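Take a look at the following structure, please.
A single protein chain has been omitted from the complex, and every remaining protein chain is retained in its original position.
For chain A:
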Amino acid sequence: MIAWRAIAAAILLVTGPALLAGEIPSDARRSGYAFMGPDTRAMQDDDTANPGMLFVLDGEQLWKKTTGTAEKACADCHGDARGSMKGVAARYPAFDKALGRPITLDQRINLCRANHQQATPLPYESRDLLALSAFVGRQSRGVPITAGEDPQLEPFVEQGRKLFMQREGQLNLACTNCHDDNFDKRLAGAPITQGQPAGYPLYRLEWQTLGSLERRLRSCMSGVRAQAYDYGSPELVALELYLMSRARGLPMETPAVRP
């Protein structure tokens, strides 16, 4: 009996971390870019036509600007972002030891402001916060997503996965019902994507501005007539973490353009 168990355990180990039911295998993962038309792709690919780059330019200014009572700029600690911030956005949300939970890049920026710059936190979706996270994210363009690799994140990835699978709202739909089971089909004329968050914060033509992944998740939630979680809530962070770990391997596109 024990021998059988050992064999079964060995088989499980050999097959490695098996994909969970309904999950998209890594070679079949496609970013939203693959679902767009040629015009929107061209807009994203040309840095002088991509409106997200306007925010990146603003973010570059903010990076160098001293703020708060400590009179420090981001650059005073982190130096040249092209080196120091490369790959950072690709591993967020990341585990914060002091808080004992994962935090998003926006939350990290605000923690830095509070702890090191002695400045007031920037509100979610404010132009300055989006500009800073777009600037930081831009340094990771082309870097494969690695979020969720830290073993300490495991329970939070699992929490996010449960939320992704959980039906909610008056339409009683889960994220998985569209983004795992029905991508490549259409919803009211628009293509249903796999929901791979490779380019956030991204410029959405519908919004006419840059927006965070949390904003996107909240609009999906109101779309299924559910009560959206608050910005920065543990549920949204867990969902964001699960989505990023689900997109592992895809290259970062920040700032992406989406219809």
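In this text, a residue touches a chain if its C-beta (ideal position, glycine included) is under 8 Å from a C-beta of that chain, and two chains touch if they have at least 3 such contacts; residues count from 1.
The definition used in the following text is that contacts and distances are computed from a predicted model.
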The chain dropped from view, which UniProt name applies: "Thiosulfate oxidation carrier complex protein SoxZ", "Heme ABC transporter ATP-binding protein", "Phenylacetate-CoA oxygenase subunit PaaJ" or "Deoxyribose-phosphate aldolase"?
"Thiosulfate oxidation carrier complex protein SoxZ"
Given A:57, A:77 or A:171, the correct residue touching the omitted chain is A:57
Which chain A residues touch the hidden chain?
46-49, 51, 53-55, 57-58, 205, 208-209
